[in-house]
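My questions will all concern the structure given below.
Here we show just some of the chains, and they stay where they sit in the whole.
Just so it is clear, A, B and C label the chains in written order, and each chain counts residues from 1 on its own.
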Amino acid sequence: MTELLSTRIPLGDWVSNFVDYLVANFSGPLNAFSDFIAFLIENFEGALAVLPPAVFIIILALIALKLRGKELAAFVVLGLGLVANLGLWSELIITLASILTSVLVALSIGIPVGILKAHNKVVHFITRPILDFMQTIPPFVYLIPALMFFGLGNVPGVVATVVFAIAPPIRLTYLGIKQVPDELKEAGRAFGSSPLQMLLKVELPGALPSIMMGINQCIMLSLSMVVIAAMIGAGGLGEPVLRSLTTVDVGLGFEAGLGVVIIAIILDRLFRSEEE
Amino acid sequence: FTPVEASADDTVNFGYVEWPGVTVKTAVASQILEDIGYETESSSYMQQVLFQGMRTGDVDAFLGTWLPTMEVNYREYYEDGVVEEVVTNLEQVLYATAVPEYVYEAGVTSMADLNEHADKFDHTIYGLEPGNDGNIIIQDAIDDGIYDLDDWTMMESSTAGMLAEVERATSQEEWIAFNGWEPHWMNLAYDIKYLDDPENIWGEDDKVLTVVRSGYGDEQPEVYRFLEQFVIDQDIQNEWIYEYGHEDRDPEDVAQEWIGNNMDLVLEFLDGVESADGQPATEVIQEVYN
Amino acid sequence: MAKIEVENLTKIFGKKPKKALPLLEEGYSKDEILEKTGNTVGVNSVDFSVEENEIFVIMGLSGSGKSTLLRCINRLIEPTEGKIEVDGINIMELNNEELREQRKEKFGMVFQNFGLFPNRTVIDNAAFGLEIQKVDKETRRKKAREALKKVGLEGYEEQKPDQLSGGMQQRVGLARALAVDTDIMLMDEPFSALDPLIKKDMQDQLLDLHQNIAKTIIFITHDLDEALKLGDKIAIMKDGEIVQLGNQEEILTDAANDYVAEFVQDVNRSRVLTAEDIMGKPLALLYEGQGPRTALHKMNEENLTSIMVVNRENKYIGVLSIDGVKEMLDNDEKDIKPYLLDIPKASPCDTLDELFTKMTDIETPLPVLDAEGKLKGNIVKTNVIANLAAQENSAS
């Protein structure tokens, strides 16, 4: 008994073996997934990269002006102009493409899962530790094995980003729906709403502020993964940051970091309205 | 294993680690290859990821396999036959315990002197990221009480962390002992000295290898041949590091300028190599730089 | 067949309602059960039925289970026990999908707490039910606009609920229910926040609606006037039970128990019963000039011991008892005047108390006269005493 207890459980070995097993047997479906992600990123990148910086900035500024007013438009011009001036334009585009992909994937999985979680106790109790797991397990731990499936580059970067950034949209969608007052849900039911109508017309509108916060956090956490993504070859603004690290070049790191922040602020403001 | 398929095209995929020497070295090699008509692509990775990339086929060549520093990491891939050694591209590299010059001049010239001033060093030697072979060497020394280091600690963090600590210490003339190596811009940025190692715990034969993924020689014999001949020395390496790491220049600029200024050496690298369209590379490159 | 049939419906709130059920059957009171088990009895074995096109009014003390009962009918609250049939369909056995269909087709609902969607404009709130029914946008905005007009909220269509006053919010809730145009309306104190003018208007509209479009309505109110005005049937609840159920008359006059009596009487001082309310038509009348034989005949026919005498203008002259008739016959008298009894008279607006005082010493019914002295009706002692008793009990 004591011996059993004091014997170190060879957990690590099991995991290694399991990973090997996975690699040996499940490369197919994972490849499809990987291809899909790659497809998204490439399209975003393609679309974003065709335009010269000046044109890109002007178009984005106009969109910002239309959607959110002139403050944001001005910020777009100044912020992206600065990035271009600092010579980080191509890195910016790469980062933007993979962040958009990550956020898109995270939201389009996360919000539905959050909805499920709010309606189904089993899902709720199962997802809770899983989300804790996904947010806190260090990406390096699963990334190196994951490279076997995804290869190097931006696909595993997106995967790691999604794993890390998916919890807030799930959790805040859940929270928002849970906080919709019972009397409104009751009114919805009384008129015979189907579950879908209930969701679209009662729950989601009521949960909107929380969901918006979930989107904000999803964007923020995605962008916080830029450097880790660069470590596995995703390129983008994380690369100059890494370079600055090895050369202890505070200035360069700051410039690239600032690029990330500028993307963060622009995306955040575009996704969400004035009032948080 | 079913590795992810290598990219179908002929692009030469260099992987590098963000170490100044390797960065510029990779830039020079790619520049030369581009000049003679090959497509190249360089991406930076963590070293662990890089070797994994050779397994998955994403990375073709790596010019910075520093042995034995990378030994632990590298060995597995080497033994698995994922990686193939091409050549030692840089000899006489040094990896050892270093101190700032003012410490050296104060009398700490050998590792055996460390313990005398233990308090000034705060009983600490700074190393790189956990698992690094230098760290392990020091830790073993501590564990075995070599140089009376028994009550010392090995402070592990990361390259950047350690260098920042060195910068902090030197700017305030504090005493510090750390794992330094050459070539690296730290040798230019700070006045540092390497300590004697009478017990020879660090070993002697440090070197930097060029490695490719197995079988690459068959796929790209010309590139392989170039890589075999691409060998440099300490001075060149230091120049690169200085220009890039200290003067903050783009590695591409540094590479281009250096090639232009050292055509004779470049011609040696390209001796017998054919350009992408089958011409003698030596001729092609000379045309480019005239 | 009744439109809505509710049988033995029980709702117990709390963690383990099934545990409280036996206690309820054993006759423990709501308060005792709350103390013993922590469960609150919402509705306790309620039976009733509502006919097609009937307005069924529910009244009762605050907390007596009215809202709970209403919510059970469309299963917004899941009953603990019981049976609910609507149009012959057993609501309790529907699955979710069927239940939704029923709710959509059959039930409009007005909530006590309004239940407006704060993010929707007034018009979108009013159009909610239609939206759920997948009515196209144009039609539903038109209908919602009409409904809002009905409740007097024209001009506020694009405001948000929090920009409206309490009564205006209530009317938005009303408009939402009106807009869907379902068979059955479940209305939980729908006019409670309205001023008298608008309330009257709404009541009239509801009656119109109910007559023209044949709606079945269950209506909760605390306003007896409203209940009397609208209700075809009135149920009075107490501690989750229906303690009396009947039409207006029955509720007002035949209180099933003290609670109901008090409830109904104290409601509105102007409702205190007067002579006019309880008087009946005399079964027979003797006209001035008619003699004792006619009197005897009439009295015999109707089994009376006295008969009232009036002139041709129906002016009250007096009352003749059977004793008087006998005396006249014995004395062979023709003129009844001297034999008339002089008894107290009531005015139509006399209260029960006044009537009682006037009647203490007399054996005959009490005549009710208008100011001209004309006979409006008569009152029998038993009647007064019965009503008085009900009142007094309830006051103690």
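Just so it is clear, a contact is a pair of C-beta atoms (placed from the backbone, for glycine too) under 8 Å apart; a residue touches a chain by one contact, two chains touch by 3 or more.
This one's a predicted model, so the numbers in the text were calculated from it and none came from an experiment.
Undergrad: Please express the complete complex as a composition formula over the shown chain labels.
TA: Full-assembly copy numbers, per this file: A x2, B x1, C x2.
Note that in this section only the chains that are shown with their structure count from here on.
Undergrad: Taking touching chains as linked, do they make an open path (line), a single closed cycle (ring), a hub with spokes (star), an all-linked set (complete), or other?
TA: Graph shape, chains as nodes and touching pairs as edges: a line.
Undergrad: Which chains touch each other through the most C-beta pairs?
TA: Greatest number of C-beta pairs in contact occurs for A-B.
Undergrad: Using CA atom means as chain centres, which chain is nearest the centre of all the protein shown?
TA: Chain A is the most central one.
Undergrad: From the mean C-alpha coordinate of chain A to that of chain C, what's the distance rounded to whole Å?
TA: 62
Undergrad: Starting from the mean Cα coordinates of chain B and chain C, work out the distance between those two points in Å.
TA: The mean C-alpha positions of chain B and chain C differ by 95 Å.
Undergrad: Centroid of chain A to centroid of chain B, CA atoms only: how many Å?
TA: 34
Undergrad: Where does chain A touch two or more other chains at once, residue-wise?
TA: Touching at least two other chains: none.
Undergrad: Residues of chain C touching chain A in their complex?
TA: Those in contact with chain A are residues 71, 74, 76, 100-105, 107-109, 111, 113, 115-117, 119-120, 128-129, 131-133, 176, 180, 186.
Undergrad: Going by the contact rule set out above, which residues of chain A touch chain B in the complex?
TA: 23-24, 27, 31, 143-144, 147-153, 230-233, 235, 239, 242-243, 245-249, 252
Undergrad: If we count contacts the way the header does, which residues on chain A are in touch with chain C in the complex?
TA: By the definition above, chain A touches chain C via 183-184, 186-194, 197, 201-202, 205-206, 208.
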